[in-house]
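Only one structure is covered here, and it is reproduced in the block below.
Partial view: only certain chains, each at its native spot in the assembly.
Which chain is which? They are A and B, in the order written, and residues in each are numbered from 1.
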Amino acid sequence: MAQWHLSEDRLFDPDPAQREIARRLYRGITALPIVCPHGHVDPRWLAQDTFDAPGAPITPSELFIVPDHYVFRMLYSQGVPLDALGVPRADGSRSEVDHRQVWQAFADNFYLFRGTPSGMWLAHEVNVVFGIQDKLDGQNAQAIYDEIADKLARPEYRPRALFERFNIEVLCTTDAASDPLKHHQAIMDSGWQGVVRPTFRPDAVVNLLAPGWKGAVQALGGAANCDITTYTALIRALESRRAYFKSMGCKATDHGVESAYTARLSDAEAEAIFARALRGEATPEDAKRFTGHMLMEMARMSVEDGMTMQLHVGVYRNHNAQLFEKFGADKGADIPIKTEFVHNLRPLLTEYGNDRRLTLILFGMDESVYSSELAPLAGHYPALKLGPPWWFQDSPNGMARYFDQVMETAGLHNTAGFNDDTRAFVSIPARHDVWRRASANWLAGLVVRGLIDEGEAAEMAPEMANGLARRAYNL
Amino acid sequence: MAQWHLSEDRLFDPDPAQREIARRLYRGITALPIVCPHGHVDPRWLAQDTFDAPGAPITPSELFIVPDHYVFRMLYSQGVPLDALGVPRADGSRSEVDHRQVWQAFADNFYLFRGTPSGMWLAHEVNVVFGIQDKLDGQNAQAIYDEIADKLARPEYRPRALFERFNIEVLCTTDAASDPLKHHQAIMDSGWQGVVRPTFRPDAVVNLLAPGWKGAVQALGGAANCDITTYTALIRALESRRAYFKSMGCKATDHGVESAYTARLSDAEAEAIFARALRGEATPEDAKRFTGHMLMEMARMSVEDGMTMQLHVGVYRNHNAQLFEKFGADKGADIPIKTEFVHNLRPLLTEYGNDRRLTLILFGMDESVYSSELAPLAGHYPALKLGPPWWFQDSPNGMARYFDQVMETAGLHNTAGFNDDTRAFVSIPARHDVWRRASANWLAGLVVRGLIDEGEAAEMAPEMANGLARRAYNL
């Protein structure tokens, strides 16, 4: 039976000279703690110190497949129905499927992940995190299922134990603006030393045309103890919630928008648009302008309260209408689109780009603007930093392209290090390991080509591993 | 005199470890038959088993230069007039030029092809296919001309003999919807065992503004035995022709469009536009919407009859107006343009993208959407596959970029293998060899970086060589 063989030298260039330097640089950063400034891990797990739902122990399929659109989208693309993978429907129901069958379908099709980052992460998780030697295939699927299920029931596989074993220094979650942060409170109250910070994400109330916008505004009002009937009240509520988040350890906000459009509206226009939205009469142009204005306000508030502002741009959400209707959002059908930053972001940069109190971190998946728009912008504006390769670009080649196309112009110190952006908690070490290996290899490439010397590389490697992220997020 | 020296290791990475693995992988696939699911070889050659025109033996210039815009565009860009290359004018005439002079101009300027894929293919053709040892230059041009001309007169250089020597398992041509397929019929009737399949390409009747559209519609009506005076009749005629093509062994359709725009029109709107077009009153907007609608209909028909649908998108045809007026289409003046898939293709994918009965293969030359749009779409929709690098991107670097930017997200099995897309019959082995070498080298790169093991690579290599293409086209 085939065994996992995760090479000590994986992701390093085959050239012996470069590889040897990469190895040394990598060895110098492997022991550094993991800093997770942005991600989607459920804080409940760490508050309650269990992956189990009430009365239902977690299964391997629930840990690896069911909630992870990175994984099931690949199976779906090759004809495996989401129902057969136990993915819940939009109405909360799910097909009656044995999780062992889900796992079997996954194992039978594991070859589809060859050469993909998901394949690397899954190998790392099964082999390194769960200590399983046999390589997953259709034959051994059930035995491996049993072994993982068995381990999941042990104390050393509970969330806090893994958090510590993973050597996580800080983990930032992503939370709605109206979230009471009770899990974060519970973690603080528990006496456990792990640092878990919330992130303020007000998308649900900023995007006037999002499904459930009105409910989100009401929830925000509830959380902020006010009645949000005007734009002015919305701003006050957001300021109030930011203050609360900050008191709970929050260091950053996050904003997901389809376009990087920004615009400063007059208060009158903002109020008028907000009133139309409350009446259900907001137009797409209204929504665009309002979102663009709210980004300006978020930048203003960040200047004032010091929270780092993250901007994730350029995704066509829920592209597959049939699938969305049946299964809802986040089902692997979000597709990146072309993204323009130079014109769109100018109003915001004109007001706040020269202000060192602001740290604005940009994320996009349209690599065609890496070397032309993003790197020159980050290499000029004091407030700007570039986030690491995101989502589909969070991969060995995606990182190599990012280093290649961004670093010469932006310079390393105008980037924000790495974040894993994941909801798959057990994949965190794998993802950071890929970044650290890719970083070490990139630096080794600079050394062997004579662009920097190894001493410089040895100073840059820990910056990339966690220093840049720590500073960009004030962690 | 300089000799050709086609290295056994060409296109392989210089690193000894990677090169050794690439060699082994390549050796494992060299004997596999060539599958040609898409191309433009003239079926007459194989029906009549000769490259000669009636009463006129083919010359080396006619085989290598005159009909091949890949070749003469490069000479033209450096000041060699098309007349001097014997390229026929739009009116069918051509300048009085000795084919020996054409060959001489080609040989004198052969240095222009250094480092280009055309240069590689031509070297392979002259050296490997025609067994000529001396490297082409201005000095030996006429001697090599004589040697090629001599060989072209021999039986072993007739089309069917070459087809067999090239180890071609199946060759698909590209044929107008109205084509009677008499050459295909002749091949079948001849008792020769070579498999030559037609491909259904209805562009001439789908694009309302194409020159000669009305004539193409009449020709289609003639072929389908009906009078196409309405949109409904057009659809019936196309369905009838598809059935005929299918009966003649056709496995796929092909559609060349400037934009990937799709839209479902009402029957009433489709009829109205078609009526305007017949009156010569169709607008560009009409043409765009009609083409977008016809792509929907083609997808519907593919769901029904099982033929694979190919979509080639994003070329500005006949960019050089002066040249087009004098020489007509396909003269090296077709230029790729930016291509958007996410919004444009959504109507079609909404209706048919989840349907496993459809295989829709996308081709484009705008690489800036490889990693952002194309790979994520193919990595999600069950019906979608990505075609190989096309035309200007069908090159060693184009393939490397494709592997780099597509495979991590789409996964190998959402791609459709290779096709040569060529009208240059004798270049077929060279083109597939480049792909196989590039594939072996890419897989070796994954192995040496620890992303897959060599056993996995050895399974993937034959898929890339012909397995994926065979399945994507049901060959």
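Here are a few things to note about the model shown:
What we mean here is this: a residue touches a chain if its C-beta (ideal position, glycine included) is under 8 Å from a C-beta of that chain, and two chains touch if they have at least 3 such contacts.
Just so it is clear, the model here is predicted, and its values are computed rather than measured.
Sequence-identical chains in the complete complex of this entry number 3, based on the file rather than the 2 shown.
Here, only the chains that are shown with their structure count from here on.
Mean C-alpha position of chain A lies 40 Å from that of chain B.
Within the complex formed with chain A, the residues of chain B that make contact are 13, 15, 17-18, 340, 342-343, 346, 349-350, 353-354, 356, 368-369, 371-373, 375-382, 384, 404-405, 407-409, 411-414, 445-446, 448-453, 455-456, 459-460. Of all residues in chain A, those touching chain B in their complex are 2, 5-7, 9-15, 73-74, 76-79, 111-117, 119-120, 314, 316, 319-323, 332-338, 365-368, 392-393, 395-398, 401.
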